[in-house]
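Single-structure report; data block below.
Excluded from the complex is one protein chain; the other protein chains are retained at their positions.
Chain lettering (A, B and C) follows the sequence in which the chains are written, and residue indices restart at 1 in each chain.
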Amino acid sequence: MTYVSLTDADREEMLETIGVTSVDELFQDVPRGVRFDRALDLGNPLAEQEIVERLEALAARNTPAGEEISFLGAGVYDHYIPAIVDAILQRGEFLTAYTPYQPELSQGVLQALFEYQTVICELTGMDVSNASGYDGTTVAADACYIAKHATGRTKVVLAESLNPQVRQVVRTYAPGFGLEVVDVLHRDGITDPDELRAAAEGAACVIFQQPNFFGCLEQAPDLAAAANDAGALAVAHVDPISLGVLEAPGAYGCAIAIGEGQGAGNPLSFGGPHYGFLAAREEFTRRMPGRIVGETTDVAGERGYVLTLQTREQHIRREKATSNITTNQTLLALGGLINLCWLGPQGLRELGETCMALAEHAKDRLGVPLVFPGRTTFKEFAIRVGRPAQDVMREARKQGIHPGYPLGRDYEGLDDALLVALTERRTLGDIDALAEVLSA
Amino acid sequence: MTYVSLTDADREEMLETIGVTSVDELFQDVPRGVRFDRALDLGNPLAEQEIVERLEALAARNTPAGEEISFLGAGVYDHYIPAIVDAILQRGEFLTAYTPYQPELSQGVLQALFEYQTVICELTGMDVSNASGYDGTTVAADACYIAKHATGRTKVVLAESLNPQVRQVVRTYAPGFGLEVVDVLHRDGITDPDELRAAAEGAACVIFQQPNFFGCLEQAPDLAAAANDAGALAVAHVDPISLGVLEAPGAYGCAIAIGEGQGAGNPLSFGGPHYGFLAAREEFTRRMPGRIVGETTDVAGERGYVLTLQTREQHIRREKATSNITTNQTLLALGGLINLCWLGPQGLRELGETCMALAEHAKDRLGVPLVFPGRTTFKEFAIRVGRPAQDVMREARKQGIHPGYPLGRDYEGLDDALLVALTERRTLGDIDALAEVLSA
Amino acid sequence: MKLIFEKSRAGRRAARLPQPANLAPAPELPAGLRRADPPRLPELPENEIVRHFTELTTRNFGIDTGFYPLGSCTMKYNPRVNERVAALPGFRDLHPHQDEDASQGALELMHDLQEMLAEITALDAVSLQPAAGSQGELTGLMLMRAFFADRGEADWRRKVVVADTAHGTNPASVTMAGYELVKVETDPRGNIDLDDLRTKVDEETAGLMLTNPSTLGLFDEHIEEIARMFHEVGGLLYYDGANLNAVCGISRPGDMGFDIVHINLHKTFSQPHGGGGPGGGPIAVRRQLEPYLPVPAVARDGKRFRLDYDRPKSIGKVRAFTGPFGVFVRSYAFILAWGRELKTMSEDAVLNANYLLARLKGAYELPFDRLCMHEFVLSARGLKREHGITALDVAKRLMDYGFHPPTIYFPLIVPEALMIEPTETETKETLDAFADAMLAIAREAAEQPERLKEAPHGRPVQRLDEVKAARRAVVRYRFEEHPDLAAEPAAPAATEAPKGV
Partner (left out) sequence: MKLIFEKSRAGRRAARLPQPANLAPAPELPAGLRRADPPRLPELPENEIVRHFTELTTRNFGIDTGFYPLGSCTMKYNPRVNERVAALPGFRDLHPHQDEDASQGALELMHDLQEMLAEITALDAVSLQPAAGSQGELTGLMLMRAFFADRGEADWRRKVVVADTAHGTNPASVTMAGYELVKVETDPRGNIDLDDLRTKVDEETAGLMLTNPSTLGLFDEHIEEIARMFHEVGGLLYYDGANLNAVCGISRPGDMGFDIVHINLHKTFSQPHGGGGPGGGPIAVRRQLEPYLPVPAVARDGKRFRLDYDRPKSIGKVRAFTGPFGVFVRSYAFILAWGRELKTMSEDAVLNANYLLARLKGAYELPFDRLCMHEFVLSARGLKREHGITALDVAKRLMDYGFHPPTIYFPLIVPEALMIEPTETETKETLDAFADAMLAIAREAAEQPERLKEAPHGRPVQRLDEVKAARRAVVRYRFEEHPDLAAEPAAPAATEAPKGV
């Protein structure tokens, strides 16, 4: 069999050393009553070649981004990933290592994570970042947990314009955390600071998204101020790709910045694995969930890196830990690091500008009404197609075009609305093609 | 620009250190008359993303093996390559190194090549192998050059059943080598030992192929004996994938074994880069062309590997060298090594048996006459389709099937013949599909 | 080695982006929203980025580097073919919001995987959504909560029983799920102490969280009795699947009496651990708990597959979309390779562990003298008492022999614990080399303890000052103001935390 490393001769020798006569004897502690006595119903073992054929056949029944002109976004984006990302992540020393518990054998991953933490802090304007959370939804729950313990309050406020999946996940975690969740409705696509201030009274934190789920730019500084006025922590959910052109949450008074890292360095991969990032102001350092890498020195005074502040974590604090996370998204976070190093400050700014310019061009070119006219947007915007969005999707996809995400799935009264995403992968020609199917 | 590493500030500082005022000044030795004064007509520089898009568009206009049921072989074969081959070859330390001139920094490639040489010697039953030749055609020319100097004779004999491209390349090299080339016609698909013996009189070497271009098994031992009787070196051109089931040339009296390594570890890649292997009996060691790695010890007595017997080579011997080769096919040869280690002796035998079994099954199933009935074949055989092979190909390809290689391209009177190759990638269902289109 | 920020030079760049011809530049953003100071990302040409990260990898140890017997983490070989199939454009470039009719292959793969996991665990329904084992635990506890709430028992069923050998994630999950933790002790044979347990199970009990085989690598001999106890009081049993590699095709959690199971795909079913992740933590449950599973469910109608959001009793979502799909592709490929012979995997894993145990138990203390399952726990207590050599010293010295150390200082009930899990993918030669090293180290502990104290040798760094790291908390590069820790005094040594789980 493919992954067997023992020969029958090996097994014989080993059993003898152990002092038993059969492999079966090794399982003597397993009560008869719970033994499994037939073969697992899992089919014939496959050869590598057969595995590849089987999976190629399955993959062929999907339509990936490359096979149609896709304007899908809504939280996961088709940004270009440079070839160096995979070239490095596929190196066995990174790919097949686990959590760097033994720093002398793990300086590679540890230093890279320290660099990742720094890059996240730079993007968000924060002081401390963990080494990754599961994704852009779970880091929101993490932020609530931090806020609850930091403020002693038991209410969290979510902007309705925050990604619906993020809101759902917070709601799923809330009962266990002993938190009540309150929504603040959007007004024409953005959140009203005064309404937010009102809702934030007595709240542990307020979470809003910039740019928000509709692609609109919130008056983020005002929202943060509103939260702060109410003594709630301001938490901004941000798109890393936007942070070359959009202000850093740390610069407008947020306590915590979170987000989905996928757009920076991870393939779409049908929704995962991706990485969530979580960064905060220094005062929250010891409340952070998950791994954090710190700098130190060895006995000879050499600089080195270790997992640090572990007294926050489950393997030491157990039921008092700041989180139960252990396996995280390191490899994906490293992909983000490499991608962001490749972009550099200039590339990141140009990338943001290109996405915005394409979106502005598309707004004009498509010639359909906007759902939220007059709002400033980044790389996404919502359009009205005048009939059920699903119908438009069906027809467009026949032409090899995916026109975008149907907002009706999550929002009342938007059954005729599509959320259209523009990344640098889209061309003016692609936009013309979309305009065509929409006008049909 | 993408691959620029200097900033303008760097350039300024550097020019100053050099003591010139402009980059242009650095080219002062280039006579005005031969200066190029316009921009090269090579289009706009492309971003990485644009390069990928451009090449994906070109690739999409080809039909690779995976997109049709292909029975093409004729010297290059669609054998399965395990994922570990690329995983290792893509590691920068192998991928981006050059010839191991400095052994202390190159033990990885040197030891791997020593292992490759050993594997080739084991497959062929020879004593010495070089570190690779360009491909399965040029190693035939190399063999002739060895034979000429070893025997002092100026005639080489080629079996007509030897791959036509191999014969063409030998013919192209022959005038420069001062060699005359003689063909020995095949008789019903194989070579007659007596005819070969006659032709071999006064010849430096005889080259035949096992299995031959038609897929038929030659009476290889008799052919080798015939050559030896005439005092010519017997050179066998062999398929590495066949050597788990077919006898090693060294075991039946050949002086030299050569072949195309592609089937063992290299993708089809439209014909290259691939590797040619060349192995010989010990007495020819110092006449071998190209790199050879040898074992030695360092000053501390540690085992290590170096390029050896370099007095054969152009960088020392110059016009008296055994060859002019320097850049060779190391990376492809390492792919072969890894693939063959993955197969192991058992896997290589099973692979050969599977290919043969599929070919035998296909002969029965296809229900068309064989060009050479009654001949024993390995993984390929020639069929008659009763009309111009080109027509059958055209129709079959409309059904998504490539029925094989049209022998009429190289041989008189075979315009209605197709050479059909069976590798482990083909299934019984594929064979049924071919049978169907052939009976149509 | 320099940080990448220390290699940066203004104006350098790797990325070149497409400049769409005649595309009007984006309008200026309003001041408050526009970025004032650009992030200080490093500026390097592409070749220097490649060199930087390539050099970093050379300072890291993975399974591809050598033996990695990190107890409880099941560090088995990561087949390269899994990387190849996960990178197929049809999977890698598939948008999670893609329409169902354009993602049938992905949905079928997930549905198949669900059925495989149901068969392996002997349970009825599976959700692939959780991102890792710990999230699987939390999700499982949320299911308990929803289940009892639905039956109006939520108010008084507040307690979850956890063994003192449990992984830290278990108690942490209990707290995050809003439950009260009740600890139960381990008996002298390494099983749960039934007498202690009886005193802790009653109508207030929501359930039990148990790893079986336990983190001691021992199969609980009273599992049937234990299951009965909880079911009698209406409680549920949660199976921490981290050790499933021991029992595939041998004993199935559902058959043991467990109602909820999480599976660490990245352990039993071979994921590249990527320096800490990603993973996958699907959960499998009995029919009665299915209504509460996260949405969406991957459902099948004949030949067609779809995402079912219509689950009114669902707890909701624990992460985005349907879970870490790329992880599913790899584990699916791994299970296909074994097929019905999967039992051999667990048999060899257990054989390898018992072989190592047999070779080592003379030189190191064995707290529970039984045959083990896929892993076992030794104690360096004797070495410490006699020679002052700790589990940490043994671990560091193993590096000198070219091995990754086992998990140490866990489980907590074993002093100076060395938790060793070889997995099935190691050869006898590798096991022998490791055993020889462990035995040599035990001798060295007596003969030249200082060699061990100063280990490891010849690594990029020597032992690092973890106390200083925690006290100074320098957790990001600070550019101009970056502190020079080398100039600061070393901190006193601390007590050791678990390393490896």
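Definition applied: a residue touches a chain if its C-beta (ideal position, glycine included) is under 8 Å from a C-beta of that chain, and two chains touch if they have at least 3 such contacts.
All values derive from a computational prediction rather than experimental measurement.
Peer 1: Using the definition of touch stated at the top, determine which of B:138, B:161, B:191 or B:209 touches the missing chain.
Peer 2: B:138
Peer 1: Check the options B:90, B:151, B:228 or B:399 and report the residue that touches the missing chain.
Peer 2: Going through B:90, B:151, B:228 or B:399 one by one, B:90 is the residue touching the chain not shown.
Peer 1: So which of C:64, C:93, C:290 or C:393 would be touching the chain we can't see?
Peer 2: Checking the options C:64, C:93, C:290 or C:393, the one contacting the hidden chain is C:64.
Peer 1: Spell out the interface residues on subunit C facing the chain that's missing from view.
Peer 2: The missing chain touches subunit C at positions 7, 9, 12, 16, 45-48, 50-51, 54-55, 58, 63-66, 77, 79-80, 337, 425-427, 429-430.
Peer 1: So that we can see where the missing chain sits, which residues of subunit A does it touch?
Peer 2: With respect to the unshown chain, the touching residues of subunit A are 1-5, 7-10, 45, 47-50, 82-84, 86-87, 92.
In this section, only the chains that are shown with their structure count from here on.
Peer 1: Relative to subunit C, which chain's C-alpha centre is the most remote?
Peer 2: So the farthest one, by centre of C-alpha atoms, is B.
Peer 1: Based only on mean CA positions, could you tell me how far subunit A sits from subunit C in angstrom?
Peer 2: From the centre of subunit A to the centre of subunit C is 19 Å.
Peer 1: Report the inter-centroid distance (CA atoms only) between subunit B and subunit C in whole Å.
Peer 2: Roughly 46 Å, centre to centre.
Peer 1: What is the distance, in whole Å, between the centres of subunit A and subunit B, each centre taken as the mean of its C-alpha atoms?
Peer 2: So the centroids are 47 Å from each other.
Peer 1: When you check subunit B against every other chain, which residues touch at least two of them?
Peer 2: 48-49, 82-83, 87, 92
Peer 1: For subunit C, what residues touch not just one other chain but two or more?
Peer 2: Within subunit C, residues 12, 14-15, 17-19, 46, 50, 54, 79, 81, 83-84 contact more than one other chain.
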